[in-house]
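Take a look at the structure below.
And then chain A:
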Amino acid sequence: MDVVLAAASTPDFPAVLVAVVLTPLVGAVVLAVLPRRSSMLQPVAALFMLAAAALVAWVVVDYTAGAGGFAYLIDQSWVSRIGFSWKLGVDGISLFMLALTALLFPLATLAASPSRDRKSYFVWLLILEFGCLGVFLALDLLLFFLFFEVVLVPMYFLIGQWGHGNARRSAVKFFLFTMFGSALMLVGVLATAFLHSAAAGVPLTFDLVTIAESQVISASAARWAFLAFALGFAVKVPLAGLHTWLPDAHTDAPTAGSVILAGVLLKLGTYGFVRFGLYLFPEASRFFAPLMLTFGVVGIVYGAAVAAMQRDLKRLIAYSSVAHLGFIVLGIFALNVEGLSGGLLQMVNHGITTGALFLLVGWLYERRHTREISELGGLARPAPIMAAVFLLVTLASVGLPGLNGFVGEFLVLLGAFSSHRWWAVAATVGVILAAVYLLWAFGRVFWGRATGENAKLPDLSWRERLVVAPLLALILFLGIYPRPVLDRMEPSVEHLVQHLEEHAPSGADSARPSVGQASP
Partner candidate 1 sequence: MSPSVDWAALLPQIFLGGGSLVMLTLGTLVRKRAPWWLPNVLGIGLTLAAFGSVVWQWVRVQDPSRGAFSTIAGTVQIDGFAVFLSGVVVIAALLALVFAPFSIRRAGLPPEEFSVLLLLSAAGGVTLASANDLIVLFLGLEVLSIAAYVLAALDLRRAGSQEAGLKYFVLGAFASAFFLYGAALIYGAAGSTKLDSVAAALAAGAGSNARGMLLAGFALLLVGLFFKVAAVPFHAWTPDVYEGAPSPAVAYMAAGVKAAGFAALLRLFAGTFSASSADWRPAVAVVAVITVLAGSALGVISGDVRRLLAYSSIGHAGFILVGLESAGANGTSASLLYLGVYAFMALGSFAVVMVMGRDASGSQPLAAYDGLARRSPWLALGFTLLLLAQAGLPFTTGFWAKFEVIGAAVQSRTYWLAAVSMLGAVVAAFVYLRLVVRMYLVRPGADGDALASQKSGVGLADDSRSGDEDSDSRPPVAVPRSVGFVVAVCAAVTLFFGVWPAPLLNLAGDATLAVLGG
Partner candidate 2 sequence: MSDFLRSYLTVGIFALLAVIMVALMLTLASVLRPERPQKQKYISYESGVDPVGEGWSQSRLRYYLFGLLFVMFDVEAVFIFPWATRLETYGVFGLVEMAIFIFILALGLFYAWRKRVLQWV
């Protein structure tokens, strides 16, 4: 597979990815030595995040798609005894996850500032960004696992210490659920590495590319290993049934926590499915695709139905995430170019729109100290700009053509329809439901007569407008002109689908014809 091994881009700045990952960590250290009550805490934290964002922006612009392999590869042996190396790289699949992370973190940091223990709050946020960036860049199974797991700690403290309501309980629940998921993943990581080294007759290595390209693990073992990985990702996504931590964690987390949780953390799971499910275990992915698709569809319908019944605005958005993530899973396990690109695009879109929604709900909550839909109403009159922004984001979230949500959803349905028709049909129901509950909630909150405190609601401040503006710009840009993103994504997706076809032909185990390969 020389296509992959040859790095696609000329590295002017080969260590750029290391710099990307380490910038937040350095920021955390710098922040840790600042005085506790310094007024510089928030600016410094944001500065480091923006620095990381600038580096990522450079990578996004500089990245040339090429043949879809990994670029800016860094491979530094860490523990040679067990073949563990610090291997980072980026391709069209992880590129936009990286961009999303780098974008949402500074926005979330600037959006809100906690009223106490500000220092540790920002330190945890920076460590969280370090972990998230690491997950998206790691090309070593063990390194990936390390980052995947380390994310838990800062998020746990963010929810528990600065959250609302029953924050402690939600934090512990979040921690235990995700740790339960990844517990078996470690066994999977080890089993994969040992089986690969035994079957290929090479020394132990955790290198993703080596293991994925060799495909020497027996089919039955690979299926078990896939399941071990999938459980960890499924909890993180979360798939319907394993989702119960999500509404609690989202609702009780502080605003920045919710934004990051919905915008970035959930993507760790779906990204994991693409990178460590499909790429690492193509045959097992094909084998379990119907199961995963079913989970996806159940998530879409169930998430939508439950969201429609919520009285708490933030909880409603949390459940809408379950539905959206179901869409993403549907796209990924369609296992064709359209579905995968749609799923990936939808990952970015969901991060942007849900991030924006959580920001807005957070600001609303700061003003009104309630999130009960029944207590709000008529907010469009006192706060027209907030209403307009909220409407735009809501429409993007339900997938209105011309806004970003549409492109992703359309591609997902297209991909799913061509490979698994009936699942796609069922998922379409979810699209309609989403429109119903989101617009209904919007109407109840912003339209009607404003009474009491609702009538005196202050509109978005300039600072808040500045924070949300980039997200709105992206919503419009990605809706009208998604080409630059898709262009960078497509070679890598095609390469992945090719890899799938090579090791697990689509016609081999299912009678259904696939037209996924037809047109790129």
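Basically, a residue touches a chain if its C-beta (ideal position, glycine included) is under 8 Å from a C-beta of that chain, and two chains touch if they have at least 3 such contacts; residues count from 1.
Selection rule: all candidates are chains of the complex that A comes from, given by their letters.
Small disclaimer: the values here were computed from a predicted structure and weren't measured.
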item	value
From 1 or 2, the one in contact with chain A within this complex	1
Of all residues in chain A, those that touch candidate 1 in their complex	78-82, 114-116, 142, 145-147, 149-150, 152-153, 156-157, 160-169, 171-172, 175-176, 179-180, 183-184, 186-187, 190-191, 194, 224, 228, 254, 312, 369-372
